[in-house]
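Handing you this structure, nothing more for now.
A single protein chain has been omitted from the complex, and every remaining protein chain is retained in its original position.
Chain IDs A, B and C follow the sequence of writing; residue 1 opens each chain.
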């Protein structure tokens, strides 16, 4: 059973579009269905996270809105930049989202201790970490949760996602993924054959997958989604 | 005959896209055809409204532009937040839209009294209400108008729309709705089989439906749309 | 031969999308191909114009960029708002666009006199006019140019375009137009059968049409577009 859900951003949570103004990338287009999917997963006790190579405040805003348990900004950089980690599942202030349900349904997650460099801010809990790959980030999370990569679902679409996709138990990609990603298979040494989703990135690919995962735990689904 | 038209926002009035900047969601993409559809419905004496779980100023801006009779922000929240209700059909100031026609064609609507907590602002009439579900909001509106849920058309696309869709006389969804929504049927206890529209959300789904409803009142259609 | 090219905005120059922030509509998405099409038409001596019911600064910005000969904002309002007219083909300041070619290729247009209420600003020539329909606006332009509606190509997609579409010599619509628009025909009393373009609005519908018109004047096409 899947115990952790992780995803890339561009091409997975979006259609790959990057909206530029004169100041650089100023907008991304996310999909309401994906948001609901990750909220339902976390309500069912499956923490969700985003791994992205950009230190993008746009992605931080989306992760915070959804109160995601894990956000790693800057992973997989080739020039050794540091990684910033956030945990938005611990927000204290009363808010219009689902924090109370999440905490009560997964108390074991919110009582964990964090690294010594934790910064307690008003918006999420963050820490600065040394440079790491997406695979290293996923391993760190697994250690923290006491699970292994075979318990992990990861969604990626481009060549810099391949290392991690080859190691997780449920590797997935949207149909718009690069050919090299779509070709990941056990016969070529990966942990599992990649699952190519029906729904393109940015149109609900993550929701399609969330529903598949939740269907494995039918008693939960009735309570949360019915 | 339909006496009230209500709709969800994301996935129905939009394609589900949520445009994020570093400040969170800053834009939604609405469709000109849907706007014209709701304007024509209100001209024909069928008040229109939006029910959404977000307290989104983007949705308020769109509802105000179309001078919608009902806007409920914050309905269906799981954490008990209050609901804000607006009525933009009563705007006094001269404006470039259709307020004069609306008032003359539906005088009975503009003379109704509002709750004691009514706030009279320059932009719409608003009230703060206790937490309520979408179904409760629709029931409140029906009481106000002296109609029943069987007189209501509601458009929704996700699991949090199901309770209301199962009770109204004309439940509809765009083709991009979640499978659970598309499966609503009388045989499973709903008031009516759901009507799956041909047009996707954000491309004119609401207009397709508005035309269907207006075709039921041909004498009106000739005057308003000819 | 077509002597004047006019078009609606939403659904014709765009895909019908209206991007809303908390401040209302803040963006429209235009298409580079349509811009080039109208520039080529004006270079070939066919003045271009936009007729829209909204007083939208977004549309003004696009018309100004393309140095369009005619822009009517606020035409066809049902509540009697005034109309603002612009002529961006007369801009004096040196600019990075095609003003010099336009002036030399169509000197007869730039020497015309304007109404007594002309406002000479640094950006286009504008005038405030009494309320008028799209049909009345097109008639005013025809009088100004000494042509008739049979010399006009107009592109529209919704019910408020029908009156004008029924009178012009070359009525056109994108494939996403409303059914009532697509059904315009000589047999129902219109001046001509409507031409349904292959290209959707916002993806180059206007360019498809511009190329069709320019193909009627092959000697010009070689010089301008070759």
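Note that a residue touches a chain if its C-beta (ideal position, glycine included) is under 8 Å from a C-beta of that chain, and two chains touch if they have at least 3 such contacts.
None of the values given here were measured: they were computed from a predicted structure.
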Chains in view that touch the one left out, judged over the entire complex: A, C
Which of A:3, A:81 or A:139 contacts the chain that the document leaves out: A:81
Among A:11, A:124, A:156 or A:174, the residue in touch with the chain that has been omitted: A:11
Residue, one of C:31, C:75 or C:142, that touches the chain absent here: C:31
Contact footprint on chain C, counting only the chain that is left out: 19, 26-33, 35-36, 57-58, 60-62, 64-65, 94-101, 202-204, 207, 211, 225-226
Touching residues (missing chain, whole complex) on chain A: 10-11, 14, 16-27, 54-55, 74, 77-79, 81, 158-160, 176, 178-180
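The rule is short, and it goes like this: only the chains that are shown with their structure count from here on.
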If a chain touches chain A and chain B alike, it appears here: none
Fitted rotation between chain B and its twin chain C in degrees, CA, nearest 5: 90
Interchain centroid distance [CA atoms averaged], chain B/chain C, Å: 33
Two or more partner chains touched - positions in chain A: none
